[in-house]
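Input: a single structure, listed below in structure tokens.
Here the complex is missing one protein chain, while the rest keep their positions.
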Amino acid sequence: MWRTILRRALSLIFVLFSVTFLTFIVSYLAPGDPVRNMMGGRQDPVRYVFLRHLYGLDQPWFQQYATFVLHLFQGNLGYSFKYPERPVWDLIATGVPVSLKLGLLALTLSLLIGVPVGIFAAVHQSTWKDTSIMGAMLALYSIPSFVMIPIVWVIDLALYKAGLPYLPVAGWGTPLHVILPVLVLAAANVGFIARIMRNSMLEVMRQDFIRTARAKGLPERLVLRRHVFRNALLPLLTVLGPATAFLITGAFVVENLFAIPGIGYLSIQAIGQRDYPVIQATTILLALSVVLMNMITDFGYTLADPRVRIE
Amino acid sequence: MTDNANSVEQTLTFRPWWIYFLRNRAAAVSVVFVLTSLFFALVGPTFYQRLLPAEQRNLRNGVYQDYDVINGTSSAMHWLGTDYLGRDTLTRLFVAVRVSLLVALLVETLNIGLGGILGLLAGYFGGWVDMLISRAADMLFAFPGLLLAILVSAVFGSTARDLYGGTGRLLLVATSLSLVSWPLMARLVRSETLSIKSRDFILATRGLGASNFRIIVRHILPNVTWLIIVAATLDVASVIVSEATLSLLGLGIEEPGASLGLMIFRAVSKLERYPMQVFIPAVAITTLVIAFSFVGDGLRDALDPHSRRIS
Partner (left out) sequence: MSYKKNWNLVISAFVIVGILLAGCAPTKSAPTAAPAAGGTLRWSLEGINELPALDPPLAGASQSVGVISLVFEGLVRLDSDLNIAPAGAESWDVKDGGKTFIFHIRKDLKFADGSPVTAEDFAYSLNRAFSPDFANGNAGYYLSNIIGSTDVTEGKAATVSGVKVIDPQTLEIDLQVPSVYFLYQLTFPASFVVSKKAIEANPTNWTDTAFGTGPFMVKEWKHNQSITLIPNPNYWLGKPQVSEIEMPFIQDPATALKLYQTGELDIMGTYNFPTDQLPSVSASPDFKQVNQFFVTYIGFNNARPPFDNVKVRQAFAKAVDKATLINKVLEGAVVQADTLIPPGMPGFNESAAKIQELSLAEAKSLLAEAGYPDGKDFPKVSFTINNQDPNYAKIAATLQQMWKENLGVDVEINTEELSKFNDDLTATANNPTDAAALSFYISVWGADYPDPQNFVSQQLRTDVGNNNGHYSNAEFDKLVDQADVEPDQTKRLPMYQQAEQIALTEIGWLPLYYGKANLLISSKVQGIVVTPQGLFPQGDWTKVTVGK
């Protein structure tokens, strides 16, 4: 048991190391000179040298990377390029709980809806119910959020103008502000989850022991309840990892358009402005959360299914 | 009746796979839809333009800007209206579908080539080969969804265009998308390879003195082909959506090229005034995604040896 935990932990460290390395390399190889960009086109050689030194950009790449990792351990995420001399942690610290809240709520909602829908579709496989529901799920999955949001806004605005109760169109701070963004974020994920649930249900349903149960004369209802569900819920755990990852990319657009002060909000701007320290910091944080989620689900899997042995 | 006794190499078929496939109505309709779309995407523009006398043809070529009909609605000359620069929407739609399908093709080719082969090798050889490949896959898995694709496109996008023009961008998008897709394929193929590897008939073949290469190519590969095909088809759906998202961030196909994501992105801000400009490409994306998903599901139902319905 401990050996597996140790191995898992090593694996985690390896993955984190590679994530930091990848982000570092991408930033390092990026075209453009961040210091020059910071100076906004003004010519000042003294300042140029000063800034390059401040950001450690005058060191060779491996030294930069070593410093980077060292600082990570100290919790120092460096200084932002865009907001000169502002520590990156300052910038994102407030965003973390916000994104966390938004993400967890959306995840829960999409699971609550996606799982039963997926099951329903699997049970009614190949009937019109299955096809139409899956069609709807796929439609939700394929409509980008940046299309859904303006549509939602048009409807909301119409409600406002008609004097009917409406929801706040943007911002953060009260429970009401949470509703629209969570709905939009969950919508695409619902499709994703429903699909996966349906597939895993179908896989389980094809297993021989199900056939045996049916052959024994067990009513379908009981077959489902006693055998299919238990076994289909296990693959549900594996859904959590990819679902979280999916949620994160969705959050970028949602936070941006709804003006929600989370990590995605900052990231988009950072990417556009090539604010590499911020990009690195947020990428690492996001990767960390996905990795942790994967670890949790892996453990959950081992606990739930004694047949599985972690490699 | 267990799987082991049923050597998958000689499956107990009562009917060829495509009968099962065609029985699935959703899949059948979807295949027709996909093929029709492909056909229209390829030859549509030519016919559409040929309907006009020679000197007027460029009005419908999708890049010519006719300033007098900016944001025009559907008319005799422009069947689906025009966009914000007066370019014909129908032609651009055809071209955009072409691009989406082309990107999907490229990505899946890379996916199959890279992910399929690596998955096979990892599953078959195990040991350090497996460890190396699995760690590499994990590393890329840790990157939440599109984040890596976004980073790569953001950083190397302009270089790609400088060196190779519009095609360069296309290739870059395809490459970055496949970077995030192949790990999943590899994982799936690896699992299936592992389970096949342990079967009796493999043991037997090895006992007969077959080389590794022969075993992989002649015995394992045919049995994972269905998995590869199904996984690739299902992945197409997410590639189409990912490409649209990259365009939102300005990292995908650029003007004057057309892509479904780009068309939507440009039109979204005018949603309230010209909703059709958003709906047309959005509906295109949604239907393509749904179609490919149904086709993938249908293929899986028809090809997956575990799911063969005997009726």
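The letters A and B name the chains in turn, as written, and every chain counts its residues from 1.
FYI, a residue touches a chain if its C-beta (ideal position, glycine included) is under 8 Å from a C-beta of that chain, and two chains touch if they have at least 3 such contacts.
Since this is a predicted model, take the numbers as computed values, not measurements.
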For the unseen chain, which displayed partners does it touch in the full complex?
A, B
Contact residue for the chain not shown (choose from B:Q65, B:T167 or B:N212):
B:Q65
What residue numbers in subunit B mark contact with the hidden partner chain?
64-65, 67-68, 70, 84-85, 154, 158, 161-162, 250, 254-256, 269-270, 272-273
State which residues belonging to subunit A touch the missing partner chain.
31-34, 36-44, 46-47, 50-51, 82-84, 90-91, 93-95, 101, 104-105, 108-109, 111-112, 115-116, 123, 150, 153, 156-157, 160, 166, 168-175, 178, 220-221, 224-225, 229, 233, 256-259, 261, 265-266, 268-269, 272-274
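Operating definition for what follows: only the chains that are shown with their structure count from here on.
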Could you state the distance in Å from the CA-based centre of subunit A to that of subunit B?
22
Contacting residues of subunit A [partner subunit B, same complex]
11, 14-16, 18-19, 22-23, 26-27, 29-31, 126, 131, 134-135, 138-139, 141-144, 146-147, 150-151, 154, 195, 202-203, 206-208, 244-246, 248-249, 253, 268, 271-272, 274, 279, 283, 286-287, 289-291, 294
Which subunit B residues qualify as touching subunit A in the complex?
1-3, 24-26, 135, 138-139, 141-148, 150-152, 154-156, 158-159, 237, 240-241, 244-245, 248-250, 261, 264-265, 268-269, 271-272, 278, 282, 285-286, 288-290, 293-294, 297, 304, 306-307
